[in-house]
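Dropping a structure here in structure tokens format, bear with me for questions.
All protein chains but one are shown in place.
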Amino acid sequence: MTAISVSSPRAIAWPAIIKEAALTAFVALLLTVPLVGLRTVDRPTGLGLETRWNEVVAAVGLVFLGRIGICLIREGQGVLVLVLAAAAAAAGFFIKMPTEALRIILIVGGAIIAIRAAMAVRTGRSKLSQAERDKRMDRIAAKVQDASRWLGPIGVVLALAFPLTPLADRQLLDIGILLLTYVMLGWGLNIVVGLAGLLDLGYVAFYAVGAYSYALLAHYFGLSFWLCLPLAGLLAAFSGVLLGFPVLRLRGDYFAIVTLGFGEIIRIILVNWYQFTGGPNGISGIPRPSFFGIADFTRTPAEGTMAFHEMFGLEFSALHRIIFLYYLILVLALVVNFFTLRVRKLPLGRAWEALREDDIACASLGINRTNMKLAAFAIAAMFGGFAGSFFATRQGFISPESFTFIESAIILAIVVLGGMGSQIGVVVATLLVIGLPEAFRELADYRMLAFGMGMVLIMLWRPRGLLAHRDPTILLYGRKGKGAGGPAAGTAAAGGEGIAGGRAK
Amino acid sequence: MTDLSMTPTVKNDTPLLTVEHLTMRFGGLVAVNDVSFTARNSEITAIIGPNGAGKTTLFNCITGFYSPTVGRMTLRHPDGKEFLLERMPGYRISQQASVARTFQNIRLFGGMSVLENLMVAQHNKLIKASGFSIAGLLGLPSYTNVERESVELAKYWLDRVRLLEFADWEAGNLPYGAQRRLEIARAMCTEPVMLCLDEPAAGLNPRESADLAEILTFIRDDHKTGVLLIEHDMSVVMTISDHVVVLDYGRKISDGDPHFVKNDPAVIRAYLGEEEGEELPPEIAADLPEVAKRAEEGA
Partner (left out) sequence: MDYFLQQLINGLSLGAIYGLIAIGYTMVYGIIGMINFAHGEIYMIGAFVALITFLALGSLGITWVPLALLVMLAASMLFTAVYGWTVERIAYRPLRSSPRLAPLISAIGMSIFLQNYVQILQGARSKPLQPILTGNLTMMDGAVSVSYVRLATIVITVALMYGFTQLITRTELGRAQRACEQDKTMAGLLGVNVDRIISLTFVMGAALAAVAGMMVLLIYGVIDFYIGFLAGVKAFTAAVLGGIGSLPGAMLGGVVIGLIEAFWSGYMGSEWKDVATFTILVLVLIFRPTGLLGRPEIEKV
């Protein structure tokens, strides 16, 4: 089956291809008839049905043709398929399809098949094996990891300089803040998932604890943001310990589901305890941060306080506060990053990674597993709490809506898609997961649809995460020494096996 | 069967580990049944027995992975400190009682480098020195000095097991035999008073077995560490052990020096699988002395 040369003179097995494509199309038909072909619509008399058979026909047709294309690539007709698929993709821009979605499917599907055909023509093979693809990506990941030594500082400098450039308008700064918030959350969760190998599906709970800590402390006691930030971190860490203590003994998937349950419990409490938390309406009027308690970002400051623009002799601009928030989250995120990079080289971080690799061996070496895991949990929770109180002060309004499971899933997706344990992977994944949908805001409804599909596709393409690569934390012979480039820099196990515990062996 | 009577008071002769009446039940299955023995400092004590004799279960009890149903296990450090192992949670046995172990199916931190494996083994020393990470995060010299010492210890053991040049390799990429040796080095990096090895020669070729024997005798003679060894490879057991304990169906059936055990009829019976009270067929009985002789020559 493998390595059929492109110029193979073998006759194309049309009956088999048609049969395969027809089967696939039949499945597509069964999938689309009830949900695509028949739509429920609200009528004054109750629910009614509308039929959209044209969409079903179009979808089934596309699936049929696509399958034939894939079969033909396998049969060694790469060039032919390349031309046809590219033509189809191009035609997608002109042909009128029943819906926009189908047109996008035609264009993207055509493009993907064309790319696969091009690959087949170039390599003379119908398909790269999973292992080969993995090896290629490993090399890329290693290179990126290597480059991050200088890419990282450059990125930080760029991020620092960005608000000062004329490019930085309100909208871009807001997107920057959003991205940095998720980068920070990703880096925070990376400590638990990437380093310690604990699958936490409820990280958003700590984010919520942080946000509500600040909002409530400010609301009831009038405490300032700068006092609340550490308090929120502490409270989140405390809740991490509270949750962690009973559940850290649980293995793998049980642990995952309990953390998910915990996240939901926190959310339900926020919704139901409305006397205290404001319930589903949330809390509004959360005070904005001051300039380190010295000055305010207002045009006319209250008695006894200074205005930021007066203090620095600037013209008043509403952007000042946004820029300040931007720098604040940038610094917070960098603190998390610095912590992680540093702790990896310390016994605590090494113990985490060892726990991820084999926790029974850890016990045999006298490592107190519970304490180590608890530390990971509490520290990650603390960073989540910081991010949460930042979120509260930035938005000025919070409600339980912001802390649903989907948030946890997005943060986890950032960590896993980036490549577990990889700091730069988190940044790349955030750009993909948060940045891309942000860029295609006009697609509104289809955003989450594409997001879900994207998660599946990235996992299929690269199950270990885009930039999964692990650098040793200590080298005997230095980076150019005997080990460098050798097997040490090879496969980052990245805890794929360690995580979620071995199943009953 | 108890060895209590032979616990002398001369300090030099005090056993390192005293196991008394150890019994481990899993539901209805009695995996270890009333086993008592002692292991001494600077000696290699081998535990042998047919498959399913309860050796690994015994090991898991001693190293704290199981808590025994009945029995007492006392560990006496050379400086006189005593530990009752059955009362300690798993990780404390390594942390405080200084008992290290390896595993039958190698358990290395496969994704981490060889050197990192050995650094993890020195976790307890290092985390204290790092002030539970606070001094470490600040990069204080109090920590960096200890870390440098730890690297030296790791290098020492890597050199001993001839893996020094592989220090920066990923542990999971080492060949099988090297992984076995690394696991021993990792256990030794915890600076134990007793090292427990669960079938360290399994899957090794004769050359690698010989290397292993050399490493073990080095640990015994130069580090005065007590070694407790489960092994199937009789050539290893018979050449390096000072003391052999034989288990069968969870019971101790023989205990003594290798020569004694080898000629113990109970052991021969257990290994040749003869039914109790049944005469050996004449042809096997005739071969017995020769089998014993061959075993003596080291198989």
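Letters A and B mark the chains as written, and numbering starts fresh at 1 in each.
Heads up, the rule we're going with is that contacts are C-beta pairs under 8 Å (C-beta built on N, C-alpha and C of every residue); 3 or more make two chains touch, one makes a residue touch a chain.
The structure displayed is predicted, hence computed values, not measured ones.
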item	value
Sole contact to the chain not displayed, among A:L38, A:L178 or A:M306	A:L38
Residue among A:V343, A:L417, A:L432 or A:L466 that touches the chain left out of view	A:L417
Residue among A:M306, A:L431 or A:M459 touching the omitted chain	A:M459
Residues of chain A (touch criterion as defined above) contacting the omitted chain	27, 30-31, 33-36, 38-42, 46-49, 101, 130, 199, 246-247, 249-254, 256-258, 260-262, 264-265, 268-269, 272, 360, 405-406, 409, 412-413, 416-417, 420, 445-446, 448-449, 451-456, 459-460, 463-464, 494-497, 499-500, 503-505
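The rule we apply is simple: only the chains that are shown with their structure count from here on.
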item	value
In the complex, chain A residues that touch chain B	339, 342-343, 346-348, 350-351, 353-354, 356-358, 360-369, 470, 472-477, 481-484, 486-488, 490-495, 498
Chain B residues within the chain A interface of the complex	63-65, 90-96, 100-101, 103, 107-113, 115-116, 119-124, 126-127, 130, 132-133, 136-137, 151, 155, 165-170, 172-173, 186-187, 190
